[in-house]
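A single protein chain has been omitted from the complex, and every remaining protein chain is retained in its original position.
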Amino acid sequence: MKDRQGIIITAVSGIFFLVALFFQPRTSVILNLVINWTIILSSVALLVAFVRLIATHMRHIAVGRRGFLFSLVFFAAFATTFIAGMFMGEGNPEYLKWIRAVQLPIETAVLGLLALVLMSLAAKVFRERGWSVLTISFGTSTLFFLFLNLGFLKFGNNTGLDKMIIALQRLPVIGARGLLIGIALGALVMGLRVLFGQVVENE
Amino acid sequence: MSALNRTDLLALFLTLLTVLIILIANINNGHKRSLQAPQAYEDIDTLMHRSSEEGKSLLIGLGEGFSGIGSGLGDVTGLMVEKTLMNRVVFNDRPAQSFTSDGALACISHAIVHGAYKDALASELFRPEYNQLTGMSGLSGLAGILPELNRSDNAGMVLVGSFRPESLIIADLAERKIIPTIVASGSLLAQAAFFTSHANLTLGEDYYLPAVGKQSYTQKSAFIMNWLRSLFAIGLVLAVILKLSGVIP
Partner (left out) sequence: MSDHADQFQVCPKCGQENAIHSLKCIRCGELLEDLFTIEGLDEKTEQNDAKEELSAESMSVVLDSLENHPLLEDANVDPLDQRFSEEYEEVDDPHRETTGEIPDWLERVRQLAQEEDAGGELVKGAQAMDAKREAEGRAQVDKAFDEMLKRIRDEKEGERQKARRVSTDLIDKNGDPEWLKRIRELHTDREHDDQQEHSPLPAGDDLDREWTDEELQELLCREIGAQFMEEQTLEELAPISLPEPEIPQNEVEPEAPEIDPDEFHNIPEDDLDVMPILKKVSEEQAAEVTEEAEVTEEAKVTEKVEKIEELDSSQEDVPDTEKISSEDISQDDEESDPIEVEEEQTLVEEQIDSDEVSESEEEAEEAKESSLSEVDEEEESQPEAETTEEFLADLILLRNQRERAQVLSNIIEQEGRRTLSVLHEKKRQSKLGRLILALLLIAGIVIALILGPAQGISMPESPSAALFSEKLSQLKSGDSVLVILDYQAASSTEIEALTKPIMKTLREKEVDIRLVTAQPNNLWLAGALFDEDANMPEVEFVPGGILGYLAFGLGTKPDWGATPIEKLVSDGRGMFSKSDHILLVSDSFEFLRSWLEQIAPWHADVPVVAISTGTNNAVLLPYFESNQLRGYLAGLADSSDQIAHQRAWQVGVLLMMIVLILGIITKLDVDSTHREEKRDAEA
């Protein structure tokens, strides 16, 4: 098997970390070291990936690939930010304000676009998914809890309506808890199977 | 931290229980009844075939969580799916491209793609730009995927990994470009957001049943998770009964 070495290394390191995690404080120092190595590896990987990103965009510019103007914009923004940060210092308040001034409107616009997209999709969700238990419960719960959270209904007087509303408000908690437990179990199973060397293989 | 607390003990118990069920699943190879795989992963197979037939490229989004530098610790599901996909689409007319918002994920993805070409004895076909880091954060990564999606020679899009709800914009653009999209994410918010779109998606823990490639892996995982869920449910019901009866203070 070609992946045997990788699987063995993965399994050994995973089991080691797991054991070290449970057998603290004896393994605290080793745990600390291992985590530090992981951080360094991740950071270096990030640097490598970032350099490759720059190289890719530069290649796009050199080749004249369709959309290379955007690569030009990217490279120009990167170069300006990098050079300014080198000269002004990353802690310079002016430098930081300048970056915030550029980044904030762009990302806020993206969120606004997201709101618009959500609204247009809300108009089509039933046409896309059709009628099913899932879609009907989705629509019903969405309308109910959106209305509830609008604050038009006042409760807190311990009336029957309040109790009913409070009880209904716990439904999302139940659903979320079930989903979170399932996701946690799934992550646990997958992690352990990786430790045992059982990965998805090609047929 | 000198001793294991209750949470640690509970975690240890769960781990050992899961290990036991995994061993039982491995021993009990022949299942009488095959469990249905998530439809979204089966559609990935269809998408692969389509990209081969049409001679267009397949886009793979791996999300932002893996090393923890981003939003949180991710998992290897996306990498598993990418590996299976790449092994099958190596010789397509247009290569598959993968995008990610995490540095470590990008490097591992690079290794996987390169390995796929190497295994197919086609290393000369590999190009580094087949998988790239699109951004340092979630939204910047999203901004990096959108131009790639806007091109005309895309057969489909597969999003597997940890995504934000803002990634719904990707699905919207894909729908306007009539590009089939498959989303498999462990993030609850992303699942809720993508549910309103046209994309095929996995709900809940179906994300951890990557049925692309060897189906036996998925069947065993489903078997293990079913058992765990059942035991959890039984345990919770027992706990409620004991609590209500006053056994547990």
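Order of writing sets the chain letters: A and B. Residues in each chain are counted from 1.
Basically, a contact is a pair of C-beta atoms (placed from the backbone, for glycine too) under 8 Å apart; a residue touches a chain by one contact, two chains touch by 3 or more.
Predicted, not measured: the structure shown is a model, and the values here were computed from it.
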Exercise. Looking at A:Ser13, A:Thr80 or A:Thr108, which residue reaches the missing chain?
Worked result: A:Thr108
Exercise. Looking at B:Arg88, B:Arg164 or B:Lys220, which makes contact with the chain not pictured?
Worked result: B:Arg164
Problem set entry | Touch list for chain B against the chain that is not drawn | 1, 5, 7-8, 43, 46-47, 49-50, 53-55, 65, 67-73, 136-139, 156, 162, 164-166, 175-176, 178, 180, 182, 187-189, 198-200
Exercise. What residue numbers in chain A mark contact with the hidden partner chain?
Worked result: 21, 24-25, 28-33, 35-36, 38-40, 42-43, 90, 93, 96-97, 99-100, 103-104, 106-108, 110-111, 115-116, 118-120, 122-128, 131, 139, 142-143, 146-147, 149-151, 153-156, 172-173, 176-177, 180, 184
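Note that only the chains that are shown with their structure count from here on.
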Exercise. How far is the middle of chain A from the middle of chain B, if each middle is the mean of its Cα atoms, in Å?
Worked result: 13
Exercise. Taking the complex as given, what residues does chain B use to touch chain A?
Worked result: 1-2, 4, 8, 12, 14-15, 18-19, 22, 26, 67-69, 75-77, 80-81, 83-84, 87-88, 102-104, 106-108, 110, 119, 128-129, 132-134, 136, 139, 142-143, 147, 151, 165-166, 168-169, 172, 186, 188, 193, 195-198, 204-205, 207-210, 212-215, 217-218, 220-221, 224-225, 228-229, 232
Exercise. Can you list the chain A residues touching chain B in their complex?
Worked result: 2, 18, 22, 24-25, 38, 41-43, 45-50, 52-53, 55-56, 59, 66-67, 70, 107, 110-111, 113-114, 117-118, 120-122, 125, 128-129, 138, 176, 179-183, 185-194, 196, 198-203
